[in-house]
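And now, chain A:
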Amino acid sequence: MMKFLSKVGDYAKDAVQAAKYIAQGMAVTFDHMQRRPITVRYPYEKLIPSERFRGRIHFEFDKCISCEVCVRVCPINLPVVDWEYNAEIKKKELKSYSIDFGVCIFCGNCVEYCPTNCLSMTEEYDLSTFDRHELNFDNVALGRLPTKVTDDPMVTPLRELAYLPKGVMEPHAVDHTERRAGKLPVEIIESAQEQSES
Partner candidate 1 sequence: MNLSQGVELVSLVVLTTTLIAAAMGVVLIPSIVYSAFLLGLVFLSMAGLYLLLNADFVAAAQVLIYVGAVNVLILFAIMLVNRRKAYREVKLGLLRTIVTAVVCLALFGLLLFTNLNTIWLLTPRVVALPSTIVALGQHFFSDYLLPFELASVLLLVALIGAIILARREFVPDRKQESLELLERPKEQLVSAGEE
Partner candidate 2 sequence: MEKIAENRTIIQYLPYVTRWDYLATMFTEAITVNAPEKLADVPVPRRASYIRMIMLELSRIASHLLWLGTFIADIGAQTPFFYVFREREMIYDLFEAATGMRMMHNYFRIGGVAADLPYGWLDKCEDYCHYQLEKVDEYEKLITNNPIFRKRVEGVGKITREEAINWGLSGPMLRASGVKWDLRKVDHYELYDELDWELQWATEGDCLARYFVRVREMRESCKMVLQAIKQIPGGSYENLEAQRVLGGPKSEWNSIDYQFISKKPSPTFKVPNGEHYVRVEAPKGELGVYLIGENSVFPWRWKIRPPGFINLQVLPQLVRGMKIADIMAILGSVDIIMGEVDR
Partner candidate 3 sequence: MQVSLDGFLVVAAALFCIGIYGLITSRNAVRVLMSIELMLNAVNLNFLAFSNYLDSANIRGQVFAVFVITVAAAEAAVGLAIVLSIYRSRDTVDMEEFNLLRW
């Protein structure tokens, strides 16, 4: 009898324990209900791409020396460099340059290895078209500059985590012009000099 009763007691204790832990879990979800939603309402709010963001590639025709390093470091040798040797000036003369962004994976190797820095990454990422051939950008299209999110009056720009002020984890409450975390080197030098003076 006592054994049975103790068994029933254990059973009841288990049940109470289970209820307690489920309630604990529900407290967590309930607590989330009063937190601010972290979602970005995309067409109305947009994240500002980071400074190093690797978007559509920008190309400056005049700087290019047709060395084709970009082709050699590209995983699939994608850039098409059309040049002709001009015997008069003993130089390669670039005729046209194109990258097909339907194939490009935006690894940034070409930009990294370009000796004259005529290639650069922009912050443009929404490259959707109805026809994939339209994604094949020639040197004119590659020379265009993208619009900035911060310039668009329709959009509330939001900053990514790395560009928020120290201690702030959520972009919604922060204006995008506020200072980000970290000191500028100048400030560090100034404070160091002040310390050495004092």
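Methods note: a residue touches a chain if its C-beta (ideal position, glycine included) is under 8 Å from a C-beta of that chain, and two chains touch if they have at least 3 such contacts; residues count from 1.
Candidate selection criterion: all candidates are chains of the complex that A comes from, given by their letters.
Worth saying up front: this structure is predicted, and the values here are computed from it rather than measured.
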item: Candidate from 1, 2 or 3 that touches chain A, complex-wide; value: 2
item: Residue numbers on chain A that touch candidate 2, as the complex places them; value: 17-18, 21-22, 24-25, 27-29, 32, 38, 49-54, 69, 72-75, 105-109, 112-113, 121, 160-164, 166-169, 180-186, 188-189, 192
